[in-house]
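The structure appears below as structure tokens.
In this view, the complex is presented without one of its protein chains, the others remaining in place.
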Amino acid sequence: MEITNQDFSNLLQYIFMGIQRGSIYALAAMGFNIIYNSTGVINFAQGEFVVYGGLMMVSLTMTMNLPVPVAFFFTVLFVMLIGILMERLTINTVKSPTVLRLVIITIGVSIFLEGIAMVSWGKNSHVLRHFSSSETFEVFGAMILPQTLWIIGILVFIALGFILFFNYTMTGKCMRACSINRDAARLVGINDRKMVMISFALSAGIGAIAGIIITPIIQMDYGRGTMLAIKGFGAAVVGGLGNSVGAIFAGILIGIIEAFGAGYISSHYMDAIALFFMLIVLFVKPSGIFGSSEASKLKEF
Amino acid sequence: MKKNLVIIILAAFCMVFVSCSKKEEPVKEEVKQEEVKKEEVKKDYVVGAFFAITGKFASLLGEPERNTVEMMVKQVNEAGGINGHKLVVHMEDTQGDNSRAVKAAKKFIGMGVCAIVGPSRSGSSMAVIPVVQKAKIPLISCAAAESIVVPVAERKYIFKTPQKDSDAVRKIYGRLNKKGVTDVGIITGTTGFGNAGRGQLKTLAGEYKINIVADETYSPADTDMTAQLVKIKNAGAKAVINWSIVPAQSIVPKNMKQLKMDIPLYQSHGFGNIKYAKLAGDAAEGIMFPGGRLLVAKQLIHHHPQRPLLMKYKEDYESTYNEDASTFGGHAYDALLIVINALKAVGDDPEKIRDHIETQNFFGTGGNFKFTPEDHNGLNTRAFDMITVSFGEFKILGEW
Partner (left out) sequence: MVIRDYIFLGIFLLVMACVPLLLKNDYYISIFVFASFNCLACIGLSLLLGYAGQISLGHAAFIGIGAYTSGYLTTQFAWSPWITMFIGVVISIIIAIAVGVPSLKLRGHYLAMATLGFGAILYIVAVAAVDITGGPAGLNNIPPLNLFGLILDSDKKFFFFSWSVVVIGLLFALNLINSRVGRGLRALHGSEDAANSIGINTSSYKIQIFIFSAVFSSIAGSLYAHYVTYIDPGPFGIMHSVLLMTMVAVGGMHKIWGAVIGSLLLSLLPEFLSFSTGYFKTFGIEYKPDYDTLVYGIILLSIMLFLPEGLYGGFSSAFRAVKNIVKRNGKKAKSSS
């Protein structure tokens, strides 16, 4: 079969579409991982952080007319505060935590936050201006939005920040210590409860950034959280829970599979194809692509 | 242990039989009680109304519908009610969920309502049909799918006010014929409305010699339709038809702009809320869709028979709720108007209301309704005008 220019530009179009989708899954998955590493729990309210990021940004820029960088800063701060409050008021107060109970508490928080978002922002979809122009430009016949480049750039930036934070700062190293062995970390004087709080703040912050950068493209409404959380959870699991490199890789991979599925197979079964791929990965390698089976055994469910 | 189990199961079954056979009598008594109750409160005409007020993806339908009904009830009662009877409307929220719709319908029937208005969505309407048919209460649905009222013989008590989806398809295909376009790509939402539209688009294509070169779908939660549109583009479509009723439909024009597709985009009558156009921003410019005249009331010629009614509803709604009137509110307006007309003429006997509706012929927001025993929608293609989006507002496109 001859590969024409047209085919190539389609392929490129799908790849960019996939990366754009996948970046958000990757960011959500990174948020899952931070909290998973410090508590062993999947935080189902992660999608709500994304929603709050997007909606708060809409309020600050579209209604209060703040410039984008200022609004960006305050939005992230606001959502981090929600993350901290969530940890202090719910997770921290549980006396005899089991993983299942904590997971259901996070589901409760997510329903609660969804309710608050519906009451305060209403049920409509909200639009947000693109960071720069909303005119597409052409790369080898594929049409690309400048916002897509923003998304990819910010993902790379966050990934680098991640590596620096966890490898070169004291707090980051403490958090890593906690995730490897919490009791041992406590023995050497690390305040593990504080680390859990920081992990919630960080994860909320990343969620907020994901929400801010994706809203210009997808329109945000109060009910988007669940779907984002599920896709992000999928990415985190496929990449191997707790493994951030895996999360980024798996998130983008899932995004691209979705785009290819819709483009080359059938848009009716687009989501099913991506999910089917996830199941196959899990059945072949039960601890995800990058996860080690020993590590997952240590975290008793 | 096993013996115990068998005995207990048998006992349970026996209980079922005993209770079922016994329960026949109280049911009848209950009906009697309700009849007595109805006579006591004869002063009030009780109507049930249920819409998808909250719930994902559907609140742009349900909210204007609820607002409209509440506004009309207030107006009617301030003007002295219907022949001196106060109009009472019980409002329920289906949240776009079918089991909730069924429960709400049962609640209304238990209350002894004389007619039911709603629900907003095609799926919910289909779910409640068996319940209201059995209870013999007229239901005037505000959902679009034609299958709700067809076949009429099986749907004796079911009516609907939104224009038929087949008529919307005919209107679009008619225009395409006029423009000499034959190759179209269709992209539909996977909701009851989108699915019904997809069916009609495919069935009627032959009749209008339209060639559907690509048939794509998207789920209401989808955020990006680029891949589907690339396929439509590559298939050589000369026009795109987007059929959906949820906010996701506004992403299609955005993605088309992003892909620099300059072929015309047609939408369904489900686009009839200006909020959808606003969501799409610049990209909405030039979208064409068949819509009720409510959206363009101001631009109608002055002696248009629908104009006074449309202007009144629009002004009332917009001054009460401080938001633009939408087609969906109009559907609820027509539905309640039908009930009020019937109540005025024949009182609150459900059977008589049903019979009366089949004779109604009036101008509503949707068009000129001509109900007959064979047609429980009463509208035809003339209820639609082709409408376009220009400078962020709906404009009449003119007759062809």
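Which chain is which? They are A and B, in the order written, and residues in each are numbered from 1.
Operating definition for what follows: contacts are C-beta pairs under 8 Å (C-beta built on N, C-alpha and C of every residue); 3 or more make two chains touch, one makes a residue touch a chain.
None of the values given here were measured: they were computed from a predicted structure.
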Just one of A:Glu87, A:Glu114 or A:Glu258 touches the chain that is missing; which is it?
A:Glu114
Which listed residue (B:Val102, B:Ala235 or B:Ile263) would be found touching the missing chain in the intact complex?
B:Val102
Contacting the left-out chain in the complete assembly, out of B:Pro138, B:Pro162 or B:Gly194:
B:Gly194
Residue-wise, where is chain A in contact with the chain that is not depicted?
36, 42, 90, 93-96, 99-101, 104-105, 107-116, 118-119, 123, 226, 230, 233-234, 237, 241, 268-269, 271-272, 275-276, 278-279, 282-283, 286-288, 296-297, 299-301
With the missing chain put back, which residues of chain B would touch it? List them for me.
1, 4-5, 8-9, 12-13, 15-17, 19-20, 23, 27, 30, 33, 53-54, 92-93, 95-100, 102-103, 106-107, 109-111, 122-123, 126-127, 129-130, 134, 145, 147, 190-192, 194-196, 217, 219
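Rule of thumb we're sticking to: only the chains that are shown with their structure count from here on.
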Measuring from the mean C-alpha position of chain A to the mean C-alpha position of chain B, what distance in angstrom results?
37
Please output the residues of chain B touching chain A within their complex, sorted ascending.
54, 56-57, 59-60, 63, 190, 216-219, 221, 223-224, 226-228, 230-231, 234, 247, 250-251, 257-260, 275, 278-279, 281-282
Name, in rising order, each residue of chain A that touches chain B in their complex.
6, 10, 13-14, 17, 20-21, 118, 123-125, 127, 134, 136, 143, 145, 214, 217-219, 221, 223-224, 227, 259, 262-263, 267-268, 270-271
